[in-house]
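For this depiction, one protein chain was excluded, whereas all remaining protein chains were kept in their positions.
Then we have chain A:
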Amino acid sequence: MAAPPPPSPDPQFVLRGTQSAVHALHFHSGAQGQGCPLLFSGSQNGLVHIWSLQTRRVLTTLDNHGGQCVTWLQTLPQGHQLLSQGQDLRLCLWDLTEGRNAVVDFVHLESMGFCRGSTLAMGQQRWTLAVPGKGTDEVQILEMPSKTSVCTLKPEADAKPGMPMCLELWQADSSSRPLLLVGYEDGSVALWDISQRKVCSRVACHTEPVMSLDFDSQKTRGVSGSAEKALAVWSLDEQQALQVCRTHEITNPGIADVKIRPDHRILATAGWDHRIRVFHWRTMKPLAVLAFHSAAIHCVAFANDGLLAAGSKDQRISVWSLYTQT
């Protein structure tokens, strides 16, 4: 009865030409009705490429990180503004309106780590930014665009979770208090209440450093990937306590990035084993193992329309369309 599974799919298209390992990807659907969807990519050599998904060509190249690796890209909800984080310890804010490409502001970072930042819109023009702080185990919270430091989240002296490895700011629908999820070097994930500056809950998910995490605020359930051979799915209950629901074994160790699709139905992981893995988010059923790249994959990103992109050390960006039609 059971039909053989369909053969593993091919990428919809492949973007070449970054000439350096790709470390950050971000989709931008274009401001309401105007312009085509864009894909931003940040690479090892410090360049940020802006790709048009229509022509599949580079539209612009941004260069303001002094040849240092670009680790994080994020557009701001209000219009054409792009944040880029680089290893040159700068976080640049670009104005891209109407074809401009100028740095309008930058934040000086104090940590050399690979930890990516996180943003949360707080109002019409205000937003909160979380970045790794000065001390090795600290996270700094900034009020933007004023760049005022709100607070520094430092774990208690006896906790020793190591460096923060990944950050995720979010806010429950019912309350206005911003919360921050931090994946630490010791494999634990902690939930910080920013207004009270204390850890609500912390749970050990992995035995290796947490490389990446993503959180589904609807289901209050999150997933994290680490250097080990397992994904952890954890949930947050009403008392704001984290608990591990399950771990999912994978074949090869190392997950560089994990993202849940905006419609909360599937998730994708970027594997050091050159493979993208796709899972059903609710059941964690494996759906696909995409073997296209020839080197470790550093990042994955989902567009609002369901398109999946992966950037790899082999200098290519593959774009996939999986389970999009419903």
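Everything that follows uses one rule, which is that contacts are C-beta pairs under 8 Å (C-beta built on N, C-alpha and C of every residue); 3 or more make two chains touch, one makes a residue touch a chain; residues count from 1.
Definition applied: contacts and distances are computed from a predicted model.
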Chain not displayed: protein name in its UniProt record ("Eukaryotic translation initiation factor 3 subunit L", "Large ribosomal subunit protein mL44", "Telomere length regulation protein TEL2 homolog" or "Serine palmitoyltransferase small subunit B"): "Telomere length regulation protein TEL2 homolog"
For the chain not shown, which residue from A:Ile266, A:Ile297 or A:Ala310 touches it across the whole complex? A:Ile266
Among A:Asn45, A:Thr60, A:Ser201 or A:Ser235, single out the residue that touches the unshown chain. A:Ser235
Of the residues A:Thr97, A:Asn252 or A:Asn304, which one touches the chain left out of the display? A:Asn252
Note that chain A touches the chain not displayed via residues 4-9, 218-219, 221, 235, 245-246, 251-252, 265-266, 273-275, 280, 282-289, 291, 323, 326
